[in-house]
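Only one protein chain is missing from this complex, and each of the others stays in its spot.
Chain naming follows the written order as A, B and C, and within any one chain the residues start at number 1.
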Amino acid sequence: MPKSAEAQRIAEAVAEGMFARDHAAQGLGVTIVEMRPGYARLTMVVRQDMLNGHETLHGGFSFALADTAFAYACNSYNHVAVAAGCDIVYPAAGHLGDLLTAEAVEVHRAGRSGVYDVSVTTQNGEIVALFRGKSRVLQGEVVAGLTHHA
Amino acid sequence: MPKSAEAQRIAEAVAEGMFARDHAAQGLGVTIVEMRPGYARLTMVVRQDMLNGHETLHGGFSFALADTAFAYACNSYNHVAVAAGCDIVYPAAGHLGDLLTAEAVEVHRAGRSGVYDVSVTTQNGEIVALFRGKSRVLQGEVVAGLTHHA
Amino acid sequence: MPKSAEAQRIAEAVAEGMFARDHAAQGLGVTIVEMRPGYARLTMVVRQDMLNGHETLHGGFSFALADTAFAYACNSYNHVAVAAGCDIVYPAAGHLGDLLTAEAVEVHRAGRSGVYDVSVTTQNGEIVALFRGKSRVLQGEVVAGLTHHA
Partner (left out) sequence: MPKSAEAQRIAEAVAEGMFARDHAAQGLGVTIVEMRPGYARLTMVVRQDMLNGHETLHGGFSFALADTAFAYACNSYNHVAVAAGCDIVYPAAGHLGDLLTAEAVEVHRAGRSGVYDVSVTTQNGEIVALFRGKSRVLQGEVVAGLTHHA
């Protein structure tokens, strides 16, 4: 198998393996739409239990969606990676029923550190959140035995 | 009523009014333990649907708790305030059943801008998250008619 | 003059006007290489008085270069804009004599708020800093009388 096809296969298998035990993403109604090495695209619909006291999307839930996209992107090589820190800004407010898309892109990766940018947009292209996550790679595989050495 | 008692009354009434319509905080099982002007202390128990694919607390939920404490603290004067940006680091991981306490403290407030620091700790005093939120005040009251001018 | 040519003319005139009174950028040896609406590219050479106690580029100076590129990009429309907040990570260390290039790109702009990403790279393409700046527009023009209404 060519190297890039192998990397793609790993990214997809990691996403499947992570999602199966990811109670948080499942509970939020997150769908994984696209996975590539260092990249993830997810969707989520804004529900009533995601609204804050101002009747707009609670920042915690746009963060949770962005953070989930970040997690799938930075774990896509099948090396366990965790968030070292994140920051977020909210250019526009989300509303009940909005279909949100989170796209996580790798900005930099070297050694055990990485930087990923995530945008969260509505069905109208409005930017609900801009998120930057810094990752660190730990020991271990996300999905054990995924990388075969034949 | 002395000025500080009035400010305290307003902070508590704002919290009550916000929480009544805060579907997100209710759905997360958040309890408001203490409110003061510029200050909020909240608790939340880590549930299974808050765990990520590594079987620890999903960063989105520690963020959501911290962000909620921030929102109550920066709205405690009954002027509508929203998050302009936030950042978070995760010193330790949270686990199923942990009783988390989020304490939001006002670091700075001038004009329409504010800075609030939130710590999220477990029942054992471990720090699960350190969050810094920047707020901006908009037009309007959180709870209409709360501030009587007799 | 077509609208885009006019915007380009304004961006260049703003850069010239700002730089003439920008003692900090002059003192740092910053050169403005390219200006466009919402965009700036600058260079700076690492001097001995920019090294820290570990004999690498002091984070304050990679920040200063990135922050300067951000300032020129977010002021390029000739509306006075200031930093509301910034964050930075340092993927690699800079060294004495490095020729650094800072490129500021507009990620988002709506109303009075903007988000700009800046990368600072060496002559070898190593990333010394990734910076994200949030701007707010105030009253006033950067260069008075620049925008003619004939």
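One rule holds in what follows: a contact is a pair of C-beta atoms (placed from the backbone, for glycine too) under 8 Å apart; a residue touches a chain by one contact, two chains touch by 3 or more.
Small disclaimer: the values here were computed from a predicted structure and weren't measured.
Looking at the complete complex, one finds that the omitted chain is in touch with A, B, C. Across the entire complex, the residue among B:A7, B:V45 or B:V89 in touch with the chain not shown is B:V89.
Only one residue in the set C:V89, C:V115 or C:V128 touches the chain that does not appear here, and it is C:V89. From the set C:V80, C:V105 or C:I127, the residue in touch with the chain omitted from the display is C:V80, counting the whole complex. Where subunit B meets the omitted chain, the residues involved are 87, 89, 91-92, 107-108, 110, 113, 115, 117, 127, 130, 132, 134. Of the residues in subunit C, those that touch the hidden partner chain are 17-19, 21-28, 48-55, 58-61, 63-65, 67-68, 71, 75, 80, 82-90, 142.
In the full complex, subunit A contacts the hidden chain through residues 84-85, 87, 113, 134.
In this text, only the chains that are shown with their structure count from here on.
Per-chain Cα centroids separate subunit B from subunit C by 35 Å.
Centroids built from CA atoms put subunit C at 30 Å from subunit A. For subunit A, the set of residues touching two or more other chains reads 87, 89.
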